[in-house]
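I have placed the structure first, in the form of structure tokens, so that the comments after it can refer back to it.
The complex is shown incomplete by one protein chain, all other protein chains being positioned as in the whole.
Lettered A, B and C in written order, each chain numbered from 1.
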């Protein structure tokens, strides 16, 4: 049964489980791997794999967004990142790629992100992506959504991702007029993905804003320091399962509106992808795993957007290491020549589904789970 | 539900939870960070941040107590430390700051603390602090309270901190007349902070002595060895929550007397501060985190007072390492240029409160918690 | 009681326990070690020790299968390994044995296993084993069972091991006619061992196919990466105990057909063997432990068959290290001159049984267990 623990007299905490705590359990049936489908559809957009890029400049440029889109996933460019602050960010990316562990990496991130956003570059970047013939998605923070929305929409994106470390449907401010997500989305013609959130209630409220997709999690990975800085840590298995319950309840409440859950956090291997989907996610958001591909703009270096916060950075800078593991195609589809689940991410997912006897992603959400004692 | 576990036939243990075991949970609302207040008031004294210094010579000199006071926290000088044993302790501090890991650091601590306390220096140190225009607080051990109180009170302190590793309201002795805290406090005109304690009952008894504040915990950190030496280890999340229950019950029993809880142990980052307050503390006691500031008298070296015990030392000596992280102002208020939660401690707290939608510290004590499985 | 945990709203996971989580508990009786028997019998074949070799080329050649058989265990040769792909695999094995950690070991494995299987070599290898006068067993994968069975059976094996990472009694395929295990086994004259499986239901279904033995587990060890690649991890203590329940239920359902359980995973010391049998296994499958013997064909190097998968390798390559610990006889029966449970594997088992007062393996399955909190 669900554990609500009294950690002290009258103060309770809910037990939460990380993806590492669980594993998927094969059932009595197995299936040919060729009979398994990983197809995913969000609104009118179809994808070969349930893969959304985490909008970090380390992995997402207009070019890599196009590459990922052509390979069957959804690239997402951050319109508050380097590509909209610099006419030519390649020089900046090259410098960041060359930083080593002894360098004041956080300070350098803070400096390069101090450059102001130039709206005209947003249009330019969207144009570059659109030319690649892909589904175009960009990320904007909730704070800047109202200001940047006009130029983003004018530029002609297909999907808008409104993502902050934590997004709620009810932001309180005494200074500014805060973003009213519900009204904002109601006025839009295009599907919105919003998040991250970490619990049932916030997930449900975000669904009620009209979002087509809700991001679960805060992009936690080994470079993230949200725990030490804010005291916030998200047990992803529990967060996903709770949000999936919100999805079911919202489906019932609306008589059929299905909102997709995109898991963003603690996912670095094909095994993690399988577990996240097995907990109930519809798709996964990949950050650092894509930094291992040859196309990664920062050549293997890795950072979250929160890592460059001017006053309270909340993520480390992973310096570029060895040679890339392989092309983005190999990262996604193999063949792998290493056994650690970092190459052939979706081939691994497919095989996991086959070993458990499932045919498609929706079925696979019912897979059995085991919890390490 | 609360776990009381039978560890063997007829022998039970209560499960206790550490701050590391838990995390705070954002709720459905978020708030502007500028709308959040971290103000704290103890008796008539107001503070900008709920920050009390752990009275270690490594971080607290008359000068740094003044600096901390001017920055909005409460400095506490140990009147049984180096500043009341030496006319000029700077030479001793400099020597301790220069010790390296191979040195017999514990033995050296024992030697420098073997020097007797000189009461006239107590008056001098209090005078130095008073000149800084701050709320003046000093720490005395329960064993020496009766002997040193006259000179301390004469010197004119604002708040008296009576702190031992463990303080109970009922100390039994067949040799000396032990300190009767209740009578002692009743005779005083100034607020007393007393502790540490680790459980509901001792906390309640300490509240009944008339203390304005109760210290929860024994200053445990990675340099503390109370566990290996005494077999005593304090799960701070549980200890704080239990003491908060005592605060509620005492509030009811007295029809309104609110005793503040000051958490002292396992707090080294802004995330830890958020968790301690989220468990129910009113303020935190900071030890080693302040040793990272440029002003620290021991220049980065760190030790507890128990580390110099002549016969049973109970804490290691942390040798001074790299350059300080920044000024005390930056340690408290940022900006941070590292992502590990050691700079901008109270900016981090403020942002954690904002992410969870809370306005002030009292509200934030109700924040939701998650427990790692 | 059994823990089924709600990891999120409406999503449950079953707690599973690893062999490392448990220990065996001595009871009120002890026994002379010389009065203890480790004899095991499968179908008509008798063994001195409950030891089946994991069919890896790193440890099993025709020669070592003979050695193990002569020492009282059951050697198993992989008919899809190097010995049926190469006329003289010794050169390949020598090369693999000389690889160091910097080499692209996975890629080299993929290359050497890309060589096609030559059916005529199967007959030759079986002949070599038969000449050793042992019980002859070979392993074939479920995918290749139908194709290779004729040549295997013609060659005259005693026991057939049908082993894949995961084998179910119901494999679904839209392309090929999948192996129907039940029909296949019904047509055979010789006992079949099938697996691995990981849960009660699959174990029961495999028993109903007519298998004489069922493999529990997927050969997990510290080189295995099934968890990171597929998200599948098998808590062996739970998997064995669940399969033992299936064995009991199948015994009842058939009025007396006893199917043997062979535990394959997380077994590297004599203590692990004792625990696996104490959980209910009838025998253990040994992989890497045998690679420490002087006779090991790869001279100490170690890999699973899944480690050479052309597109999704799922295991690391353990490079050959120091000198072997001793002959296979010493590995199995001692004397040991190291205290880590890697030599005298079955002498250790015998002594564990004696310390707990048991006489034979079947009795020992009832031994008490303790779980680390």
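Details
In this section, a residue touches a chain if its C-beta (ideal position, glycine included) is under 8 Å from a C-beta of that chain, and two chains touch if they have at least 3 such contacts.
All values derive from a computational prediction rather than experimental measurement.
The residue from B:10, B:116 or B:255 that touches the chain not shown here is B:10. Although one chain is not displayed, its contacts with chain C can still be listed: residues 1-3, 15, 17, 22-32, 34-35, 200, 237-242, 244-245, 248, 269-275, 278-280, 334-341, 344, 347-348, 351-352, 355, 357, 368-373.
In the full complex, chain B touches the hidden chain at residues 3-18, 21, 104, 106-107, 110, 165-176, 178, 197-199, 201-202, 205, 225-235, 238, 307, 310-316, 371.
We adopt the following convention: only the chains that are shown with their structure count from here on.
Residue numbering shows that chain A and chain C use the same positions for less than half of their mutual interface. Among the remaining chains, C is positioned farthest from chain B, on the basis of C-alpha centroids. Averaging C-alpha coordinates per chain places the centre of chain A 40 Å away from that of chain C.
Distance between chain B and chain C, defined via averaged C-alpha coordinates, is recorded as 56 Å. Within chain A, contacts with two or more other chains are made by residues 3, 15, 17, 238, 371.
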